[in-house]
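Structure provided below as structure tokens; questions to follow.
Heads up, one of the protein chains got dropped from this complex, but the rest are sitting where they should.
Note that the chains are named A and B in the order they appear, and that numbering of residues resets to 1 at the start of each chain.
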Amino acid sequence: MFDIFFKILKTPKNTIPILGNDPDQADIVAVGEKIEAKVKRLFRGSLAVRQIDAGSDNACEQELVALSNSFYDIERFGIHFVASPRHADMLLVTGPVARNMGEALRRAYEATPEPKIVVAVGDDAIDGGIFKDSYAVLGGVNSVIPVHYQIPGDPPTPKTILVSLLKILEAVDTAPVTSY
Amino acid sequence: MIILIWTIQLILTPVVSPLCIGIIKKVKARLQNRRGASIFQPYKDLWKLLHKDEVISSNASWIFYYAPFIIFAVTIVVGASIPLFAAFLNNTLTGDMLVIVYALAIGAFFLALAGMDTGGAFGGFGSSREMTLSALAEGGLIFSLLTVALISGSTNLFAISSSGVFAQDQHFLSALLALCGFFIVLLAETGRFPYDNPDTHLELTMIHEAIILEYSGKRLALMEWASANKLLIFIALGVNLFFPLGLADNGGVDAILIGMAAFMVKIFICCLIIALIESSMAKFRFFRLPDLLLVSFILNVVALSLIQ
Partner (left out) sequence: MLEIIASPISFFILLELFLIGAAGSLVLRKNDASANVWSSFFAIAGSLWGLLFASAILISGQALSFVAGTSPFPLLSLAMHIDMLSALFIFIISLIALFCSIYGIGYVKHFYKKYNIGTLGFFYHLFIAGMVLVVTASNGIFFLIAWEIMSVASYFLVVYDRNDENNVKAGFLYLVMTHVGTAFIIAAFLLLYKYTGSFDFEVIKSAVTFIPSSIKNTIFVLSMVGFGVKAGIIPFHIWLPAAHPAAPSHISALMSGVMIKTGVFMMMRLFLDILQPAPVWWGLVVLFVGATSSLLGVLYALTEHDIKRLLAYHSIENIGIILLGLGSALTFSSLGMLPLALLSLVAALFHTVNHAIFKSLLFLSAGSVINQMHTRNMEEYGGLIKYMPHTAFFFLIGSMAISALPPFNGFFSEWLTFQSLFQGIIALDSSARWVFILAAGALAFTGGLALTCFVKAFGATFLARPRSAEVSHAKESSFPLLAAMGALAALSLLFGLFSGPVTLFLETIGKSFSIFQSAPSLLSLPRGHVLTVGSGFASVSGLAFLVLFTVAIFIVVWIIRSAINKKQKIKIGATWDCGTDLTSRMEITATGFARSIVLIFKGVLKPSIQHEIEYHDAETRYMPKSRTVILGVRDVHQAYFYRPLHKVVATLAEQTKNIQSGNINTYISYIFIALLIVLFATL
């Protein structure tokens, strides 16, 4: 057991800082209903994210999983992933919504309490991406549930997703989110 | 002055408990080479949850609606009845060790019923596992408290913390074994490793989380806060019954301040130990847990038999 602790102490810190004027910033695309400012203020300190895989090819899931590692460390911004849609504030939906997942996605949306934000992550979720117009997909998340933001990319990098989330919450400029 | 001390005693548990959760999460994050959320993050989480709407299942009955309030009120009452920073407070009304154990059992009762109430697939077996572990942990808990009660000559928790159990040399081994037994039960009752992973997302591995899966909004805030309160209650029992250094003997301002400072230091150390344990071991398979609880019971029985 003590070997693990010595190894931990010797490993260098490798968390990537997110700065206010990051040259790598991605543009978020706001669609649908606009989220009110007081909702963003409510979620700025603490955001619970439920990730829904609506028939995705798992590329976006890999990037979302990477958000919890020590490089990106999404938890330091107060954002954490939850298991139940009832606990969630934000639904991160990936995948082009396969036909069998349409009803499940709708039920997950209904199970999430207000106020909530729906973000479609990845080109597949936005309009079907490489599966566009296929018979097996319903064609993008906004054909099933109302989407508020879209993060384009196939898949978007973890840093893109992270910065986009912070921009959605308008937390990049107002709160100091440099590494600490 | 005494009114002020009792007010602090009443509100200290719910005020400090999210901090314990925050410290454990921060230490675990640091051990994972991450930055982690700030130690005040649970307060922000609770604040946000209190401002959200709720979605409640149509199958739920009044038990689902009222259980969070009942469970939270029970933790408040128990938190006010145990020695936190002052040992001189005389609580003969609810300060008995059996009252504390069975009052916490009220919380477990309603928690399990709330899990079964919505008829979901996960809440039922979460309740089943929670009650199984709670039933088996009760033996160890009562016996470890009994050991320290017999060493001190009273079952009143304030009286136990006034007389130090490690101070008497002939009972040193008994107190040590009782401490080990109590710590095993602490991990069981508060749902930490190796019994339950509080951060898991896999429903088949959940015990406490499965029950609160259906809750949202303010009721979820109360359930999570009650769980944090229970953690603080057990940590406070462990540190104050076994290591009552710094507990206030009188109502003077300096004694109170030293008492509170000692309390914060002690819970910090305990949270550190829990976080270190969580970072260095995996969760046990469910059917190995009764063996662990029986080990706790046996340690306590041996401790009891060593007292002459």
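Here, contacts are C-beta pairs under 8 Å (C-beta built on N, C-alpha and C of every residue); 3 or more make two chains touch, one makes a residue touch a chain.
All of these numbers come straight from a predicted model, not from anything done at the bench.
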Displayed chains contacting the withheld chain: A, B
From B:16, B:31, B:86 or B:131, residue that would touch the chain that is not displayed: B:131
Per the touch definition above, residue among B:40, B:88, B:109 or B:284 touching the missing chain: B:109
Contact with the hidden chain (one of B:31, B:82, B:146 or B:177): B:146
Touching the absent chain when the full complex is considered, from B:217, B:244 or B:259: B:217
Residue, one of B:98, B:245, B:264 or B:281, that touches the chain absent here: B:98
Footprint left on chain A by the chain that the document does not show: 84-86, 101, 103-105, 107-108, 110-111, 113-114
Residues of chain B in contact with the chain not shown: 50-59, 61-63, 69-70, 72-74, 76-77, 80, 92-94, 96, 98-99, 102-103, 105-106, 108-109, 112-113, 116-121, 123-125, 127-129, 131-132, 134-139, 142-143, 146, 149-150, 153-156, 159, 213-214, 217-218, 222, 286-287, 290, 297, 301, 304-305
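Definition applied: only the chains that are shown with their structure count from here on.
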Cα-centroid distance, chain A relative to chain B, in whole angstrom: 34
Footprint of chain B on chain A - complex, ascending: 1, 4-5, 8, 11, 13-15, 42-43, 45-48, 69-70, 73, 75-78, 80-84, 86-87, 89, 110-115, 179-180
Chain A-facing residues of chain B, complex: 25, 29, 31-38, 41, 44-45, 47-48, 51-55, 200-203, 206, 209, 213-217, 220, 276, 279-280
